[in-house]
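Notes follow the structure.
The complex is shown incomplete by one protein chain, all other protein chains being positioned as in the whole.
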Amino acid sequence: MSYASQLLDSYPRTFNVDAGILAAAIDALTDCAQACTADADDDLSEHNVAELVKCIRLCLDCADICATTAGVASRQTDYDANVTRPLLEACIASCKSCGNECQRHAMVHAHCQVCEQACRRCEQACKQLIDAIT
Amino acid sequence: MSYASQLLDSYPRTFNVDAGILAAAIDALTDCAQACTADADDDLSEHNVAELVKCIRLCLDCADICATTAGVASRQTDYDANVTRPLLEACIASCKSCGNECQRHAMVHAHCQVCEQACRRCEQACKQLIDAIT
Amino acid sequence: MSYASQLLDSYPRTFNVDAGILAAAIDALTDCAQACTADADDDLSEHNVAELVKCIRLCLDCADICATTAGVASRQTDYDANVTRPLLEACIASCKSCGNECQRHAMVHAHCQVCEQACRRCEQACKQLIDAIT
Partner (left out) sequence: MSYASQLLDSYPRTFNVDAGILAAAIDALTDCAQACTADADDDLSEHNVAELVKCIRLCLDCADICATTAGVASRQTDYDANVTRPLLEACIASCKSCGNECQRHAMVHAHCQVCEQACRRCEQACKQLIDAIT
């Protein structure tokens, strides 16, 4: 069981969202942030770095947005749907753009294939969370 | 002239947004991120910290979201409106929620008044940027 | 196998550190960043929040430092020991301070016990990495 699950289990108040869906989203977000950071660096080390500039840029955006969304989703105290909902929408858009660009390079670069998987999983997990929150 | 302005001036490609509006937004975002981080800490040191829990939580969210939005707005290479637009919307929502909560404590705590000003300015700068981007 | 491991496996150049030790540190760092973010929020929701102010502050520091260290450790391109080494030392110091404070509350608050475990594991993983890097 991830720390995210354990910390939701020991949260002192109640919260209005399924803990399993929330923990899955937090884990997918932190994993995706790391994958995007690493993939941008992998791209920088490739011989064809000039062809990977868009991939690097989108990975840097996606890493930042996923990390921030993980932080906001981890905070349940005085939860504010007005903030969480549009942020999840931005994160879904970022994972989609980054995943699509990684997919273009996935046949040539195995690291882009791994990053695409992280982005797709995170996009799905955020969609499930946005459907679950009130 | 801020570094943000100078760095936009020396950007090697063209970009499709007014440089003054973009630099003003980046500066307001980095300032707001710092103000929210400091205000959350100021709240933690107050005797009535228990009454400031919501303010702390919203400041932490707003700090993270503004810092991430500053990063995304600072990147012009292969600009992706599908990511920038919803992220600016999330940031506007966060600045509004945080500014409103800070306003509730502004008469008692001068630091909340400063933070409210940072949030209001950032909200306006992001609105001007979202109107300017294509 | 974590994304960190998979992305190190597909890194296009060679690197001068054991991949298993590096991946373990990256995973421990991202886990600890999330745990500290969540524990600070759990603390904010406790009735005795005024007694947890130091714990919140150290958790916020530790979350930021672990996230940044995870990013730097994830980048292998043009690795710079002059940056990585003191940053790992700062991260070890932060995990130790935060873990010690969490331990003080671990009997009363289960979430502090979880966070202490995350900090201790991260401290050890960073020590192993600092011993392994050249």
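The first chain written gets the first letter, and so on, giving A, B and C; residue counts start at 1 in each chain.
Here, a contact is a pair of C-beta atoms (placed from the backbone, for glycine too) under 8 Å apart; a residue touches a chain by one contact, two chains touch by 3 or more.
Since the structure is predicted, the reported quantities are computational estimates derived from the model, not experimental observations.
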| item | value |
| --- | --- |
| Contact with the hidden chain (one of B:A24, B:C55, B:A118 or B:I133) | B:A118 |
| Candidate in contact with the missing chain, chosen from C:L7, C:V49 or C:A67 | C:A67 |
| Of B:I26, B:V53 or B:V83, the one touching the omitted chain in the full complex | B:I26 |
| Residue, one of B:T77, B:N100 or B:Q124, that touches the chain absent here | B:T77 |
| For chain A, the residues touching the chain missing from this view | 40-41, 44-45, 49-50, 53, 56-57, 60 |
| Where the unshown chain meets chain C, residue by residue | 53-54, 57-58, 60-61, 64-65, 67-68, 71-72, 75, 77-78, 80, 82-83, 86-87, 89-90, 93-94, 96-97 |
| Residues of chain B (touch criterion as defined above) contacting the omitted chain | 2-4, 6-13, 26, 30-31, 33-35, 37-39, 41-42, 44-47, 63, 67, 70-71, 74-77, 109-111, 113-115, 117-118 |
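Note that only the chains that are shown with their structure count from here on.
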| item | value |
| --- | --- |
| Chain located farthest away, centre of chain B as origin (C-alpha) | C |
| Centre-to-centre distance between chain C and chain B (centres being mean Cα positions), rounded to whole Å | 27 |
| Chain A: positions in contact with at least two other chains | 67, 71, 75, 77 |
